[in-house]
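My questions all concern the structure below.
Every protein chain but one is kept in place in this view of the complex.
Coming up: subunit A.
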Amino acid sequence: MTWSQMQPLLSDACLDTLFMVGWSTLYAVLGGLPLGILLVLTDRGGLLQNALVAKVTGVIVNIGRSLPFFILMIVLIPFCRFLIGTSIGPSAAVVPLAIGAIPFFARLVETAVREVDHGLVEAAQSMGGGTWTTVFKVLLPQSLPSLVAGATTTVIALIGYSAMAGAIGGGGLGNLAYIYGYQRFETTLMVITVVLLIAIVTVVQLAGDLAARRLADRGHAGAAAPARLLRSRSGGAAPDIAGTAGDPAAAPRTPGG
């Protein structure tokens, strides 16, 4: 296979992977964030302490977490057909990816939010703040660096899962590596695919780390100087980083958009 033959295949596969990862990350955040917060709020000593809701939510999340992704994909094929009309292609792959990532991200959100100092919650209450105020003005802003780090971990897990989804017809780099690399012995294409995956994961990890660090730096006087140094260095490498750091909710969506 020549480069001119491989090039369109690779760019299409890349876009498919980014499409799958982007959308499923968006759904993971939309679903996992409220779920994670619910886990914290309804827990013992939480603001909305409710043993039943806490238990049910915990069990649902645990079921989602314990199913191997490969099994989840197969189990969800009928649901996928019902929702999208097909179980093949990147759009269809988004369904199991999102459903697999929601409980994963929810647990990370739970850990991040739990780490917020209880004194801050108490302070908000002493000012007359209710539960919503506490969630949106204390818990979420204070745990933002950890949430961004959690979203980064989720994106990387989803890149791995999307390659797996590719193997059963999801499209993307995983599909390409499987069809050409495994079934047609195109070793070069396989190697390029692997390199591309490594590159994507590295870029996502660096961007996520940087965003998380910059958000956390506001809270720590000492680390401000090195952060500024990093910022100027990254300016050339990844121009969109400054944007994602400013609006962390947008960070995980960047691949899709």
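Everything below uses one rule, namely that a contact is a pair of C-beta atoms (placed from the backbone, for glycine too) under 8 Å apart; a residue touches a chain by one contact, two chains touch by 3 or more; residues count from 1.
In this section, contacts and distances are computed from a predicted model.
The protein name that UniProt records for the chain not on display, among "ATP-binding cassette domain-containing protein", "Fe-S cluster assembly ATPase SufC", "Sulfate adenylyltransferase subunit 2" or "Thiazole synthase", is "ATP-binding cassette domain-containing protein". Touching the chain that is not shown, out of A:65, A:137 or A:184: A:137 (per the contact rule at the top). Of the listed positions A:6, A:84 or A:120, the one in contact with the omitted chain in the full complex is A:120.
Within subunit A, the residues in touch with the undisplayed chain are 47-49, 117, 119-120, 122-131, 133, 137-138, 141-142, 144, 215, 218-221.
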